[in-house]
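Pasting a structure here, questions to come.
Removed: one protein chain of the complex. Kept in place: all other protein chains.
Chain IDs A and B follow the sequence of writing; residue 1 opens each chain.
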Amino acid sequence: MKSILKNRLAWPVIALVALLAVNQIFRADFLSLRMQDGHLYGSLIDIMRNGAPTILIALGMTLVIASRGIDLSVGAVVAIAGAASCAYIAASPEPASPVTAAVAVLIAVVAGLVLGVWNGFLVSTIGIQPIIATLVLMTAGRGIAQLITDGQIVSVTNDSYKAIGAGYLFTLPISILITAVVFILAAVLTRRTALGTLIEAVGINPVASRLAGLRARNIIWIVYIFSAFCAAIAGLMISSNVTAADANNAGLYIEMDAILAVVIGGTSLAGGRYSLVGTVVGAFIIQTLTTTVYTLGIPPEVTLVFKALVVLTVCLLQAPKARNLLRNLKPASPLRTKEKVAV
Amino acid sequence: MNELVPVVEMTDIAIGFPGVKALDDVSFRLFQGEVHALMGENGAGKSTLIKALTGVYTIDSGRITVLGQQKNFSTPAESQAAGISTVYQEVNLCTNLTVEENVMLGREPRRRGSIDWRAVRARTREVLAQLHLEHVEPGSLLSEHSIAVQQLIAIARSVEVNAKVLILDEPTSSLDADEVSQLFRVIRDLRDRGVAILFVSHFLEQVYELSDRMTVLRNGKLVGEYMTRDLSRMNLISKMIGKDLEVLEELDQASTRSQARLAANAQPFLETAGLGRKGSVSNVNLSIYPGEVVGLAGLLGAGRTETARLLFGADKADEGSIKIKGEPLKMRSPRTAIDHGIGFCSEDRKEEGLIGDLTVRDNLVLAMQATKGWARRIPRRVQDELVAEFIEALDIRPANPDALIRNLSGGNQQKVLLARWMVTSPDLLILDEPTRGIDIGAKTQIQKLVNRLASEGMSIVFISSELEEVLRLSDRIAIIKDRAMVADISNDDVSVEDVLTVIAGGA
Partner (left out) sequence: MSPLSTVAPPTVKKTSSVGSRLRGGARYAPTLATLVLFILMFVVGAGMYPSFLSGQVLLNLFIDNTFLIVLAVGMTFVIITGGIDLSVGAVVALSMMVTATMLQNGWNPAMVILAVLVIGGGLGLLMGMVIQYFDIQPFIVTLAGMFLARGLCYVISLDSISVTDPFFTSMAQARIPLSEELFISPGVLIALVVVGLAFFILHHTRFGRTVYAIGGNENSAMLMGLAVKSTKILVYCVSGLCSAIAGILFSFYSLSGYSLAAQGMELDAIAAVVIGGTLLTGGVGYVLGSVVGVLVLGIVQTFIAYDGTLSSWWTKIVIGGLLLVFILLQRLFTRRTA
């Protein structure tokens, strides 16, 4: 039992299960799934579907944070990707054709990659602190998105495009499938190559990594590009779900949720070992929390207060100083008091 | 002098950190109007003692009295209030502020709640004048001045409070000769005015030039207190490294490898000419032949690690040149060195070697993987073979490739780091203190390994603070003293005494 609790994933999973249990108690049909018109329905599916964009972005954010960085610009990238694809569809001569939708997706993805290259350039080549470097795009990005949409909410009517966020395939929402594919992509990209290990090496000990001959620059570039790629896909999903691009509000504060998901999932903000599975669990916890608040009949807007408490609790549990304080509350062993005196 | 009451008296001081006893019942006294040198190798406890006196560390047991009054310092502010000022090697001032602020910060004269800047300036001028620093403009930014002047301004800060005790921790390490003499003039001045000065330096000559008395520490213990004029350099060194000369002589063994093998190789693998870096080390002239072990000898802190870092490109040299196999090479980064067949095990395993949260396997293949790039992952099967091979060859325990390396013992961590380079089959391996802090079994294994690798044709630069180890393993010995390479001698006719004589500097 003790060894299970020591697993980094243990606490997030326990928290998720507890949240789900609370919901089940208050709503007996919470965990049930039903089939209707060949589609799966149920609260769990809803949680997954609503959480899909956050999960996507959090996956990219996980790798960025593992490399000792942070990407504040993902919300802006979401807005730009959605704006670019919807603006293209709206302006194309055949706004309903699947080909148009495919080109729109391509445009959004390329836009995302370009923005990722930009962030990577500022961080790795110019050497600006990640939080500041990505702040630039965070500030300017929404303006760029509005520039693309001309300040309007661009609505599109294209069934193929709509399918990305709202469609179904093999009884499951396509957004969930896309998220799963990106998850597998991330896992393969980092674990079938040496990328994951090298990201961790740079995040854990940049000095030793340099002395072992690692070129951190390329690795840092890749994580920012991947992060922006994930954000672009999320942008497609969000705009497709409402068949419109809202440059102002699409993905607003999603960077905060993503960072939160990563931290809850057990990846330290100080960089190093990361867990993609943990991040997914973390994102589910956030999404389930929202649902729980709703189930309990609390006004949904209050979720933010709960999120604040969750952030603080998780950070306090991760902070070495807080851990020491907790330990010292227990009857101190001779060694402990010694530590306290020495430090 | 002994009739006087010491300004500072530290009695039976002990300070421990988890797993280490940094100071073990050390006593120390400092008198008015003397320059007292605190001597010892790195890790002997000098810094810890100073930090206890300046309130950075709290002592576990023992007693500190300042001017006869018992003190329990728990913050630097308390120590300063008792009249103790410190000037650290890395000049702990704020370069973003002006000279006058750095002199007066936290003690600015105020008028009705507002800092009286005019009084600040007047007082600063007064203090600077006392240190012959009239030319320094109080309103200029600290960053405009050289390290030497910054150091003097740090001293001005202590003069400003009429400090009874001035601690100088490695104040000269980044100064040139003129700057050192300027600093020494100020120090002597202060001493003559009755300030008690505690001086720490790795430069033996400076210690002998400046100090009146010295206290020697070793491994956190007190060795003794001596009048500088009564202690010869040779005696000081043997007290610092803790071996009597006779014992050292016995351990002296010539290298067993034949010199003839080396003669056959006309071209050195690596040559340096006048290699150096400001504030680090200078005048490194080395030729390292294939299959040769070159020992770097010298006291800890003399510049051995700095030399190794220059050879590996961990620090960029700003003078001199490097040739590899006769070809000039600009050593831009460690990667350049690695691509040319050089490997480097740092003395600081934890900060510069281990990727603590990764497994033995990941750590072992890291350098090889780094050269291949991220996309070409070394196949798991190859990794397993390599790791299994080295775990067995180097007897790494536990023999579990998936153990986190931070959970291994020091000796086994060191073996993994050695293996990290061995898998890349380098032509030159630089080992900085590879046997420090590890158990005797692992130590012998590593020494044997060095011998074997050299006989297989690898060049090795071997750095150790244990002179006998260097002499036993090396074909040739380069001696580093006071941040410069001073000699390069073949080991066949070298005794411990010869090396120590060079280090002691012909006294």
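Just so it is clear, a residue touches a chain if its C-beta (ideal position, glycine included) is under 8 Å from a C-beta of that chain, and two chains touch if they have at least 3 such contacts.
Remember, it's a predicted structure, so these values are computed and weren't measured experimentally.
When the missing chain is restored to the complex, the residue among B:Asn92, B:Ser425 or B:Thr444 that touches it is B:Asn92. For the options A:Leu40, A:Ala96, A:Val110 or A:Ile128, the residue in contact with the chain missing from this view is A:Ile128.
Interface with the hidden chain, as seen from chain A, comprises residues 70, 126-129, 131-133, 135-144, 146-147, 150-151, 247, 252, 256, 259, 263, 269, 299, 301-309, 311-312, 315-316, 319-322, 325. Taking the complete complex into account, residues 54, 56, 75-77, 79-81, 86, 88, 92-97, 101, 105-106, 108, 110, 113-115, 117, 139-141, 143-148, 157, 172, 174-178, 180-181, 188, 191-192, 203, 205-206, 208-210, 212, 228-229, 276, 278-279, 282, 319, 481-484, 505, 507 of chain B touch the chain not shown.
Convention: only the chains that are shown with their structure count from here on.
Chain A contributes residues 192-195, 197-198, 200-201, 204-205, 207-215, 218-219, 222, 272-273, 335, 338-339, 341-343 to its touches with chain B in the complex. Put simply, chain B touches chain A in their complex at residues 15-18, 57-58, 60, 312, 314, 333-335, 338-339, 344, 346, 351-358, 362, 366-367, 369-378, 420.
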